[in-house]
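Structure, as structure tokens:
Heads up, one of the protein chains got dropped from this complex, but the rest are sitting where they should.
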Amino acid sequence: MGLLDKEFSDGNIVIARAEDLMNWARLSSIWQLGFGLACCAIEMMATSASHYDFDRFGVIPRNTPRQADAIIISGTVTLKMATRIKRLYEQMPDPKYIISMGSCANCGGPYWEHGYHVLKGIDRVIPVDVYVPGCPPRPEALLEGLLKLQDKIRHESMRKKTA
Amino acid sequence: MYQFLYNLIGNEIIAGLLVAVVPLTIILVFALFGIWLERKVSAHMQDRLGPMRTGWHGWLQTVADLMKMLQKEDIIAHDADKSLYNIAPVLVFTGSFAAFAVIPFSSKLLGSEVEVGIFYLLAISSMVVAGILMAGWSSNNKYSLLGAMRAAAQIVSYEIPTALVVLSMIMFTGTLSLDKMSQMQTSSFWNWNIFGGAVFGLSKFLLIPFMFVGATIMFISTLAEVNRVPFDIPEAESELVAGYFTEYCGMKWGMFMLSEYGNMFAVSAVISILFLGGYQSPIGYLGNTIGASWLVPFEQGFWFIAKGLTLVFVQMWLRWTLPRLRVDQLMTVCWKYLIPYAFLNLIIIGIISIL
Amino acid sequence: MKNSEEIFELLKKEFGEMILGLDKDTPVDPIISIDPMQVHKIGAFLRDNEDLKFDSLMVLSGVDDANGTKTKDEDGTDVISGGTLSVYYHLHSTIQKHKITIKVSTSRENPEVESVYNVWRTSDWHEREAFDMFGIIFKNHPDLRRILMPYDWEAGFPLRKDYKNPEFYQGMKVPY
Partner (left out) sequence: MALKTETMVLNMGPQHPSTHGVLRLELEIEGELIISVKPHIGYLHRCFEKHAEAMSYPQVVPYTDRLDYLASMGNNFGYVVAAEKLMGIQVSERVEYIRVIMAELQRIASHLVAIATNGADIGALTPFLYLFRDREYILSLFEMTCGGRMLYNYMWIGGLSHDIHPDFVRKTKEFIKHFRPTVVELNNLLTFNKIFIERTANIGVLPLDTAINFGASGPVLRGSGLAFDVRKEDPYSIYNRLDFEIPTGKGLVGTVGDCWDRYYVRVLEMEQSLRIIEQLIDNIPEGDVQSAIPKRIKPPKGTVYSRVENPRGELGYFIISDGNLNPFRVKVRAPSFVNLELMGELSKGHLVADVIAILGSLDIVLGEIDR
């Protein structure tokens, strides 16, 4: 909330660059792709539900990748699924962000050794912005991951590529 | 309004453009507010808070959403029919925007004082169907196509009960002008059409139940025309992903969204004009009491917006309470129940009016 | 309500040679071994006989018995040749309330078992899974494809004890 912080905290005139405004808009309205993979998806749903309420941060699930800004890889990615996830990622319009939720998506999790059909980390297929550890991560952890992503967006610049 | 500006400036085109700015502002502001309201209403109904981080209780949330959408990449799928794909959102938006031209927000704020206001409204709102069909077809996506087919069937069907109820109101009031209809229901809520109109007599009391039936049919069928739950099958999230706008991204999708909320307000406005006195105050005007007659149009504007928003709130309330119907059940509701009842209502209101 | 011995006697009387034996050494459930090529006939009998009425197939599981000769590959992994693959059928009767375990064994090199698709429809996906995981071919199954692994998986049958994971699948690295 860079813009509004400045506006309300020290009572100055808003001397924010247009970039700050753009970044503020992007980080305040991260729409996630409504897409669950495994156990973490249930925690992701719980995060959207009443108790934790993703909507407070402006996150709402959109079911089609065309209208989504972020994809939360919530669970084990199998080899069969990985190609589909890549496809979904490619269908999303830029700027797009990825949160890798849970150990399985980060690195294969408990399936790292004998999982003959498990992709050991979604970052082998698509670039990840934020990793959220845990098996499954608590909703608070996912919220923390979201805040980290917002932090990242806040410091983005349109002039240079960050991804 | 147009006449006033025309006298002031003396140029038809500039006056026309200036007049058009007013409904555009209203529809945009309402859509921004409506989307925020929808999220807050749903959140509070679901024991949540809704957007909280963008300004006071997230009131800037929709602004952020729109600014984000403007920044998004504009993807047009390779196999999409590009020209149709690009025209469709514009057409849909135009349809719902043009409807605001004839809606009297108060006795002074009225885009165009055409005599055939309600007729124009019914005609122009059908343009939305064409836009939706184009969107569904040109996306070259099966979900979009199914959604568009559903939407077309639904909107065209539900135009009929709407038109029948409107017809009965035209018969009752004897005018096609929305402004005149509003003027007829002046001075107190007792004179609203839903309470049988301003003429006191036996027929007024006889009409009251049938007016209620008419208003209910009108509300249900307009609910379906703007694709709200329980009639939101064209974009049924759990079946068709996002219906006819599955392939749209960024601001093109934003235009669908804006027009949806614009439509919500437009149909609420029509219901309040036909049945709930339009911009007339239910309890009399403060401006008249204290002798400041310039205050009256502003009060009228307030009452009009208040009535419209109340109906919009009811639409949202229903959305977050009810499940959705299936496509064949939707058609059953329309053809087997609403149309016969609306027709019967039309005849009865006609007979009572003659009495 | 019958126990496994009674059912075994009944089957032995009806099918004779096709019933191979009764294994009572297991600590929990005795297992009846039968001929893999006759399992659909025996299954139909088990389902339809008034005293048995095994109308429900609880589970069908493929097993790699790993009882062949093990040789070391050049990179140190086991390769098993010879021996058997088995299929276990756990049956249950919702009417007579009894249970039974049936086992068929088939050779590792040419694993063929008759499908019980037409007896218990449950077996449809279970047989596909056993095919997917062990390469057991169920004859007369209408749609024997891979089910869990990708349809274009070419690296063998993962649950066999001598399965070796490929290095890449469609350009994605498989091992950690």
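A, B and C label the chains in the order they appear, each numbered from 1.
Here is the rule we use: a contact is a pair of C-beta atoms (placed from the backbone, for glycine too) under 8 Å apart; a residue touches a chain by one contact, two chains touch by 3 or more.
All values derive from a computational prediction rather than experimental measurement.
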Touched by the hidden chain, which of the shown chains? A, B, C
In the whole complex, of A:L21, A:A46 or A:V128, the residue touching the missing chain would be A:A46
The one residue from B:R48, B:K68, B:K252 or B:K307 touching the chain left out of view is B:R48
Considering the whole complex, not just the chains shown, which residues of chain A touch the missing one? 33-39, 41-43, 45-46, 49-51, 61, 63, 65, 75-76, 78, 80-81, 84, 88, 110-111, 113-118, 135-136, 138
Kindly note down the residues of chain B that lie in touch with the hidden chain. 42, 45-48, 142-143, 146, 229-230, 232-233, 236-241, 320-329
Touching residues (missing chain, whole complex) on chain C: 25-29, 31, 55-59, 61-64, 88, 90, 94, 97, 99, 101, 120-122, 124-125, 133, 146-150, 158-159, 161
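By our rule, only the chains that are shown with their structure count from here on.
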Counting only C-alpha atoms to place each centre, which chain is farthest from chain C? B
Whole-Å separation of chain centres (CA-atom averages), chain B against chain C: 63
Taking each chain's mean CA coordinate, chain A and chain C are separated, in whole Å, by 44
Any chance you could list the residues of chain C touching two or more other chains? none
Numbers and ranges of chain A residues touching at least 2 other chains: none
Touching residues of chain A toward chain C in the complex: what are they? 79-80, 82-83, 107-108, 112-113, 116-117, 119-120, 124-125
Where on chain A does chain B make contact in their complex? 1, 4, 21-22, 24-26, 28-29, 49-50, 53, 55-58, 60, 62-64, 66-67, 69, 91, 93-95
Enumerate the contact residues on chain C facing chain A in the complex. 148-150, 158, 163, 165, 169-170, 172-176
